[in-house]
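For this view, one protein chain was removed and the others were kept in their places.
Chain IDs A, B, C and D follow the sequence of writing; residue 1 opens each chain.
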Amino acid sequence: MKSVTTRSSIVQKQWSNLKRNRLAVFGLFIIVVLGLATIFADLLTSYSPNGVDLSNRVQPPSTEHFLGTDKLGRDVFSRVLYGGRLSITIGLCGALGAAFLGVIFGSIGGYFGGWVDRILLRLSEVVMSFPALVLIMIFIAIFGQDVFNLIIVFAVTGWIGEYRLVRGRFLSLKNEYFVESCRAYGMSNLRIIFGQILPNAITPVIVSVTLATALYVIAEAGLGYLGLGVPPTTPTWGNILNSAQSIDVVREYWWLWLFPGSVISLFVLGVNTFGDGLRDLIDPNQ
Amino acid sequence: ACSNDEKVTNETDSLDNESSNDNSNDAKTEASNEALLVGDGNGEVFGETFRTFWVDNPNGIEYWINRGLLKRDADMKNVHEDLAAKYEVSDDELTYTFTLKDVVKWHDGEEFTAEDVKWSIETAIKFPTAVDTWYAFDAIKGYEAYKEGEVDNLEGVKIKGNTVSIELRYPYGMFLQKISNFDILPKHLLGDADIVKLQQDPYWKKPIGTGPYKITEVKFGEYAVLEAFEDYDGPEPNVKKVLYQRIPEGKVLPKIQAKELDYIGALRNVDLVDQISKVPGYKVHKVPQIYNRYFMVNMKGSQKLEDIKVRQAILHAIDRKTIVEETFKGQAEVADGHVPPSFADEHNKNIEKYEYDPDKAVELLEEAGFDFSQPLKIAYYYDNQETVDLMNIVAFYLEEIGVKTEISLLKGDLLELIYHQADYDIIYAALSQPDPASAIQSYSEGSLMFQTVWDGYQYDQVFSLQEELAQTSDLEDRARLIKEIDKIQAESLYILPFYHMNVYAAVNESRLKTAGEYGNEWVDYKRHLENWQLKN
Amino acid sequence: MSEQTILKVKNLQTQFTSGNKTVNAVNNVSFSLKSKKTLGIVGESGCGKSVTVHSITQLLPPLGKITDGKVTYIKNGNEIELSGLKKQGRQMRSIRGKEIGMIFQDPNTSLNPVYTIGNQIVENILQHEKITKKHAIEKAADMLNSLGIPMAHTRMNDYPHQFSGGMKQRVGIAMAMVSNPSILIADEPTTALDVTIQSQILELMKRIQEDYGTSIIFITHNLGIVANMADELAVMYMGKIVEYGSTRQVLTSPKHPYTEALLQSVPFVGMDKEKRLKSIKGSTPDPSSLPEGCSFASRCEFATEECKVFPNEFHLGDGHHVKCWLYKDKEVSIKKDGKRDKIGN
Amino acid sequence: MLSYFIKRLLAVIPILVLTSIIVFAGLQLAPGDPLTHLIDPMEMTADFDREALEEEYGLNDPIYVQYFSWAGSLIQGELGYSLVNGAKISDVIFRRLPATFELAGAALFISSILGILLGLISSIKPNSSIDYFGQGFGVLGVSIPDFFLGICAIQIFAVTLGWFPVGGRLEYGTEGFLDRADHLIMPALILGFSLTAAVMRFTRGSMLDILNKDYIKTARSKGIPERVVYAKHALRNALMPVVLILMFRLPFLVGGTIVIERVFNWPGMGSMIIEAVTGNDYPVIMVTTLLVSYVILLASLLVDLITALLDPRVRFE
């Protein structure tokens, strides 16, 4: 007979499946490399991201300044690294926050149905009918530009996807017999929701969180570009790109936007391919 | 008037204009050949509608189409007649009498009358955002009663035929200058409008005036076409047609490189000015104008800066000279007071200067027992890149001497945040002022700053000087007073002066010959538009 | 033999490859279908019944591939080798629908929900016959009518979801039969239906065979149904035919232990309650890692050492074949023409 | 069909109302004060008459009065005035909307056609090199921020190659659509890029999903040619979720419009929204967001309608 399979061996098996998906591995590689680079930014560069050096303004890339310097003579390489740290954190936390809300709402709505569900559903329809970016801009106008606010805003405007996902899963899972039998021997609703159904509904959420992270990193960049993201004095990928609003930067100082833009694209590409790989793993049909 | 110009540089709206690479159809080229191509350097012109000419920094186009009773010189001091054929000031400087020109027509053919003047003054007093008239119109007799609605008639303004006499309660030294910047609006069109809803009157879709040009076509957000007004009472302008275009800052250079712009004023972007000056045929003119950048100190709410040594230390810590030289390429000067050297009469050369000296800064801080563990809270409320850059620079220099900083962008109800909550140690401001007296006005008793965040830091000496200044019209006396006030400021440092920015106007000299006078773009001054000429 | 063979399947092998796993879904299967007769295929879920018949018309899922064997369709004496044709080629397509019609297990999913049933039936006619659309509609309506759908003309404009399961299956049959194919492949056509509806459909299929002279391959896992429907019966286990013969032979005197156990493991009405059902121990093995030898050995009560090698096919007379070492001595060696009708290796 | 549509229409009404209340309530929460955008706070004097100003802008009525007067005038088509520049909002929208529709419409058109086509091609031969190419394009498309792509495009096609103008929509003297088509091409393509990729990815997934369905097997068993199987049986079913995803993507498109309008100086609603948000211009924010959300709701109705057309099960529900 087969050897006893444990949870960790399931993980191992999935991992070996994932490894076979070369794109996903490539994505993971990018994520890990960029992630590590931003985490250990202080080891990679001796420049401070805020180190103004007015005698060295807008220097093109050189051996000294790997990716050149910006209008204040700050090292672009260092800013991209430190900026990434915050951008990735914002993206990830935003996605996790949104997933958290979506999961809670989705489980409750999906499990209990009835008016709770109907209200949540209506609410989601309303939120969905606002373009997220507009909503985010309004929220930011109301609550101010702040890293934490931005994360909250991402969460508050972004839960619809996970909500629908989890709700759908709950709708189908709550009629599965294993749930019914839990009810039949008197398990409480909360334990059923969070102990029994949720773990079964959570895998697609993981994929969704991955893809949402990518989305939010892009959103942060977009907002930063528009000058509406986190306070512009904090370096993030978006804020670094803010300077590219003026055409003379686009024309004359290509390194100020090309490098940060490419790094964002690369990171998001990595997250997306990894997310796709994960999804293929979970749902080979898609 | 003066301006919160910083905020508009981030102007999003934008519109059309031609890029250097686009050499399209004939109709357009033709149009541009005969018309004077004016750009709106101000950036905020007629985005969606024209704004009431009385509010702060409205459109930039009103100087072409409308007029006041008087007009200042480009240096902002002396005044000349404009709608008024002559003016008299009584000896006690309390009564001003203006005799209007005989035949002046509005662009719609109606006659301009003294009624228009009286109505305009009265309406402006009631119109909430009529910034230009603050202080000056307060002085008019019967102001309070009229403003509160107790009487229907402003006692101090009387008309008799085509003379208008204005009686003041107390002397106001700058009255003539203020009235010269005040646009008279047509009563026959706006007279019936609800005053607080004046801005919503359809009139503002295509306003008319008494100026040398009238608007013939408007594409909001894009351009307006001006044509010489046939019934203009002054000399007929040489240029018959003007294409007044709205150009976002980023598009100015391509436009100029394509020679599609003859004139643009109020240029403040250093790189842009630098690059325009390199385009053959173009010339940039430095405009005598006050445009200061400085920090206000929160004297009441922040104990940290209570000791003057700390405030001095901050100035010593920041290498303003390098900033000016490197990032502004010499297009700015380090400020010691509020009046730039270009206003030679009022500029005080002998005031305290705080040179870059980080060691001294540290020393001063230590003397003052400064708590290095607490961050210095720096606030700002203009959300453009240039401001952000400056904040980063300031933070950098302060951190160099061991002062931690916490920079925050104020958003929302700014009046509340700045004056009442006042959760900052220093706050950044950048203001353009038409004249030296206005530049020092935040040091007056009536300023919000004094009434709120400087509360308790009375400065009797300054207040009495300010009062004297307000009432004096003699230019020499005024210059002396201004110098004195500026010196006191520099010694007390409630305001940390940073630098005076230069402002420029760019002219395509290969095509346009102007009258050679360039003044503050936000203020009505004598531009001699009728002398402008297109070559060829 | 007087009966004409219309379809011959020889040593068919079909594999599924995904990643590094290969499943021999159909392994060395041979049978032949006689004209106007019904061949039943029974077996448990996953034993390869569907794959076998899909291999005939090459309608395999993307990962499936016929790796060996021959499928020959005989029409009026002409042999057409189906397994040699291109999967989506013109020739293969002219066989599908025209010569071989198919009905699938779940009528609820096998009709396209967005087209009217009329449209879907007519599509088949127009594909294979050069007649006007009007004629085709007429023909389709006639077909539906004869299958017991009242008001066929109007109902043809309905969409599948407006039909009940039984009716949908009738539509499925109509679609398969409308071009009057010589062979009808019915892949568990009643599994998804209720017993009462099931008997309606089964009746119908019998009638069709009588009326049109169609040969039928009937797949099911219900031994009761084959008893009623099939003339010949193939019992499949893990991709192989383990017993093959006339239905009566197989059901009344089952030879293979699997067939036997299968028959005794289902209760029948009126059976003695006290009698225990015969249960087959264990469960079907994982098809991707079959043990060597007889795949039933692990569950077989008669299994011996010998079963480690896959058994040959033993001929028990009257066309009754079995693959089990138990019968190695009981083989009747009627080699009339010197050739042994060998199925296995 | 008609009654189905009317029913859907009626179901939207509560959402409309809810939306308007949420928008209104949200903006009441905003601490922002448009006054300070009219006058620099540093210039305010102590005796500045704030109350008159608030009255001018109707900011001091009770909230519900403000809501009802606002909602009431909305229904009458009276959208109010901008706080920042006093312009009539309906005028502004009327002026800006065509630009945005032109841009978003072009992008939507290009991307739905292109996306579906690419997805289809990709799904027909899964795991072929065309498919890999398509998938690569798909994942790139959703990964590159559109404004970055826009900047790159400006640098390459406008600045370096000079094929297209740097930005803007029309200029003095140009009137017809063709006159300004050169202005439209780049922003529309960039805006449509990520949508194309998304639609492509989704079409592919949906097609592969549908191709596994039993009825595809049924269709094949009838001997009809592969292209009919794809075009008739698979595509129509696969299109339903794609239409749905287009609808879900619409808000993204609007979001993209905002950014792209900024990148290309396109004088549409997007730049107007940014301006309104930075200027705390409540009435404009309210009206535009409401308008945008209504457009999206309308689009969702349209999508329902299309789905109903495509899928009889919905129609006969």
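Please note the rule applied: a residue touches a chain if its C-beta (ideal position, glycine included) is under 8 Å from a C-beta of that chain, and two chains touch if they have at least 3 such contacts.
Quick note on the criterion: contacts and distances are computed from a predicted model.
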The chain that is not shown, which UniProt protein name from "Nitrogen regulatory protein P-II", "Sulfate-transporting ATPase", "Urea ABC transporter membrane protein" or "Oligopeptide transport system ATP-binding protein" does it carry?
-> "Oligopeptide transport system ATP-binding protein"
Specify the residue from the set C:L63, C:V266 or C:V309 that touches the hidden chain.
-> C:V266
Missing-chain contact among C:L184, C:I208 or C:L223 belongs to C:L223
Have a look at C:Q162, C:T284 or C:S298 and name the one touching the chain we're not showing.
-> C:T284
Considering the entire assembly, which residues of chain C contact the chain that has been omitted?
-> 44-45, 164-167, 194-200, 202-203, 221-228, 248, 251-252, 258, 261-271, 273, 276-284, 299
Which positions on chain A touch the chain that was left off?
-> 2, 4-7, 10, 118, 176-178, 180-187, 196, 199-200
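To be clear about the criterion, only the chains that are shown with their structure count from here on.
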Chain D and chain B - chains in contact with each = A
Most central chain by CA mean?
-> D
Whole-Å gap between the CA centroids of chain C and chain D | 53
Distance from chain C to chain B - Cα centre to Cα centre, in angstrom | 91
Going by residue number, chain D touches two or more other chains at 30-32, 159, 166, 212, 262, 274, 278, 280
Partner chain D, residues of chain C touching it in the complex | 57, 59, 61-62, 88, 92-98, 101-102, 104, 106, 109-116, 120, 123-124, 127-128, 159, 161-162, 172, 175-176
What residues on chain D touch chain A, complex-wise?
-> 14-15, 18-19, 22, 26-27, 29-32, 139-140, 142-148, 151-152, 154-155, 159, 166, 205, 208-209, 212, 248, 250-256, 258-259, 262, 273-274, 277-278, 280, 285, 288-289, 292-294, 296-297, 300
What part of chain B is in contact with chain A in the complex they form?
-> 10, 249-251, 253-254, 271-272, 275, 319, 322-323, 326-327, 383-385, 388-389, 391-393, 395-397, 399, 407-409, 411-412
